[in-house]
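As you look at this complex, bear in mind that one protein chain is not there, while each of the others sits in place.
== chain A ==
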Amino acid sequence: MSKDDQILEEFTSKEYEFGWTVDFEADEAPKGLNDDIIRFISAKKEEPQWMLEWRLEAFHAWQKMKEPEWANVHYPKVDFQDLIYYSAPKKKKKVNSLDEVDPEMIATFERLGISLTEQKRLTGVAVDAVIDSVSVATTFKETLGELGIIFCSFSEAVREHPELIKKHMGSVVPANDNYYAALNAAVFSDGSFCYIPKGVRCPMELSTYFRINAANTGQFERTLIVAEEGSYVSYLEGCTAPMRDENQLHAAVVEIKAAKNAEVKYSTVQNWYPGNKEGKGGIYNFVTKRGICEGDHSKISWTQVETGSAVTWKYPSCILKGDYSIGEFYSVAVTNNFQQADTGTKMIHIGKNTKSRIVSKGISAGKSQNSYRGQVHVMKRATNARNFSQCDSLLMGDKCGAHTFPYIDIENQSAQVEHEATTSKIGEDQIFYCQQRGIDAETAVALIVNGYAKEVLKQLPMEFAVEAQKLLALTLEGSVG
């Protein structure tokens, strides 16, 4: 036992790797939140009038809302007046290609392990990088442009494709959907926009990298993905933040629309700063992600690996409106030290013969709390809906907690819904088995955890899967209960 404890100690005491800051010259809004700040953000972004009105409407709706308290997380309240809602790396001039981007920024991304230039040449992943909520570089734009794919920053899309933005923005997650979505709608500073035209199969993975750099800022980005009939896209998202003592807020919104026969795959590797070992600092990650399968035979698949953030509050959902549409949710959520995660999904079956699948793997270590909260709702007209959910929890150490709150609401007799959940720890016999074969305990645990999470990890695109495996090992390595 004592040896196990030692290993546990060793692993769980690993520091956050991405906790450095870079001093960009930043353009910041004054602290606080009011109509003027929103006008300021909108003016900074040179937005049209309708956009400003939309923001203000969302802001006024937000002012009337109450902060939700139902989630199984506890944290000191956020003082929304003490935040900076806009912080942009100062741009001297407009950049057209990667070569013109601030070299320091490129170096930043290289430290993050996503070298834009490298990626451009080698991996064929188009990257849109967002620092402190402003998009700084988008690679591969021209290649994509030839296929009619639009992949650009949100503010660029507002300027250049206002008709698309007007049509789709807020149609999946309305501006007044919930507290944090409304806040995001009011103050969002940038994000990514992706449009795949009819019948186009996006030839490469699209990727966004988010990073919070400046102190006292909140990051509010918005992602909108529209997949027209018969199209396909795989989208990746990654995030990191520097180590700071105070908590930072990240309230993003992701909207996905899939038309008939379209397929969207959205993968996230979330590695925001989780706070130090005493639970000080870290990111509050309050995210609204929702996709709608509008057309028949469409498919939306969410895959997430959640390792960071002090508090996570995130429920990527699918509205299965089209007949024969499919929703999937694969998740690995790892919490350590004082992290708290309340995450899961909602599958709303509206169309006939709709299918959904939920695989959620929670791993808690240290003094963390890990909750799965999900809903499967089969509406009256969703004949022959099918769902399978599996929520497993792995506990490491006797001071952490694992919780499951699945809601299953069935209004149609032909529905077939199954849910199962288990909670266990890594068996001593499993460790022993590995040790017998010359694998030391820490490697054995990494091996077992990776095996446990494999079902989800294999859903990730190659490059991400490798990163995710490393992250898993990093966050937990070797916790033997």
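Observations on the structure shown:
In this section, a contact is a pair of C-beta atoms (placed from the backbone, for glycine too) under 8 Å apart; a residue touches a chain by one contact, two chains touch by 3 or more; residues count from 1.
Throughout what follows, contacts and distances are computed from a predicted model.
A chain of the complex is left out here; the name its UniProt entry carries, from "Formate dehydrogenase subunit alpha", "NAD(P) transhydrogenase subunit beta", "ABC transporter ATP-binding protein" or "Fe-S cluster assembly protein SufD", is "Fe-S cluster assembly protein SufD". For the chain missing from the display, the contacting residue among A:395, A:444, A:460 or A:473 is A:395, taking the whole complex into account. Only one residue in the set A:58, A:358 or A:415 touches the chain that does not appear here, and it is A:415.
Residue-wise, the contact with the chain that is not shown comes from A:425, picked out of A:141, A:198, A:425 or A:454.
Residues of chain A that touch the chain left out of view are 70, 380, 393, 395-425, 481.
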